[in-house]
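Excerpt of the complex: some chains, original placement.
Labels A and B are assigned to the chains in the order they are written; within every chain, residues are numbered from 1.
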Amino acid sequence: MSQLNRMKASQLTHLNADGSALMVDVSDKSSSKREAIASALITTQPQVIALIEQALVKKGDVLASARIAGIMAAKKTSELIPLCHPLALAKVSIEFELNAETGQIFIQSLCRLQGQTGVEMEALTAASVAALTIYDMCKAVDPAMMIGPIQLEQKTGGKNGLWQRSQQAALSPTEGNQA
Amino acid sequence: MSQLNRMKASQLTHLNADGSALMVDVSDKSSSKREAIASALITTQPQVIALIEQALVKKGDVLASARIAGIMAAKKTSELIPLCHPLALAKVSIEFELNAETGQIFIQSLCRLQGQTGVEMEALTAASVAALTIYDMCKAVDPAMMIGPIQLEQKTGGKNGLWQRSQQAALSPTEGNQA
């Protein structure tokens, strides 16, 4: 409760004093280089990973499509998330790591800009849409495929500087993250 | 492996024989009423749930914003997921369940249409973007907030009829996350 007090309602920065939504003013924030890394995990069956890798060998487009979809989604973030500011993203990239033993795909996205507000939502949106695209392309084989955790891994820049997912934070409910 | 053989590469329906992506032909599929239910789980700290609920009492907009964002995202699915067909969605709705003890928010989306292809991606996209919107509005309080599992719960309609996530997979909302 004391902790709740520390987390004053005013920390829900996207709400006015009366609880109504607004796009917060960033016009007085200083411009700095900002970067965010987010990740998404997909859990499917090992055979599906084999199919995707097989397709890769054949110049298949599963991961290439997911990468393009994720990059394009990063650019659409302010259209999707109501209170996000439109941003002049300077870089977006997405990496995939396939684990045929565990049947998992680890997706990592990176966004960067020189600007007045952070790019966490852009990185999270990129990772999410890349994951949804993989689901779409493989759902005929495994509709039970699960997406998550989707989480922020690291961010730099701005007043608060570096933030990194702490070791312990990653311990419990995130266990699914250890591919 | 024999299982892999059953899962013939041709089951990656969004790839041509040569592994290149395409938007599959649905012009000969029969039109039926189709529905999909998807879900997303958010794991944060109990205090954040308290803040959101408190905001609710004050006519706060966290969940209302997330609901609108999710509904609008369902309509944007074919713009986000490269090989999804543009669909004339007949219904979209999103429900939230807050658990102040576990610090979790359960999001359930439902999409319906009369048409030639299913609405799983629309339901999954709605749930994902609703979750991302909650993250955005609460990230100042808890940047470590995690999203997932995001998963299909049920779908009906079309040639394959009813599909439901199996009982054991659904056991507890987080357990599903442990691959």
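By our rule, a contact is a pair of C-beta atoms (placed from the backbone, for glycine too) under 8 Å apart; a residue touches a chain by one contact, two chains touch by 3 or more.
All values reported here derive from a predicted model rather than from experimental measurement.
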Message: How many copies of this one chain make up the entire complex, given that 2 are placed?
response: 6
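As a working rule, only the chains that are shown with their structure count from here on.
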- prompt: Which integer distance in Å separates the CA centroid of chain A from that of chain B?
  reply: 15
- request: Could you please specify the touching residues of chain B with respect to chain A in the complex?
  value: 3-4, 7, 9, 11-15, 18-21, 40-41, 43, 47-48, 50-52, 54-56, 58-62, 64-65, 68-69, 72-73, 76, 79-84, 120-121, 124-125, 128-129, 131-133, 135-141, 143-152, 155, 163, 165-166, 169, 174, 176-179
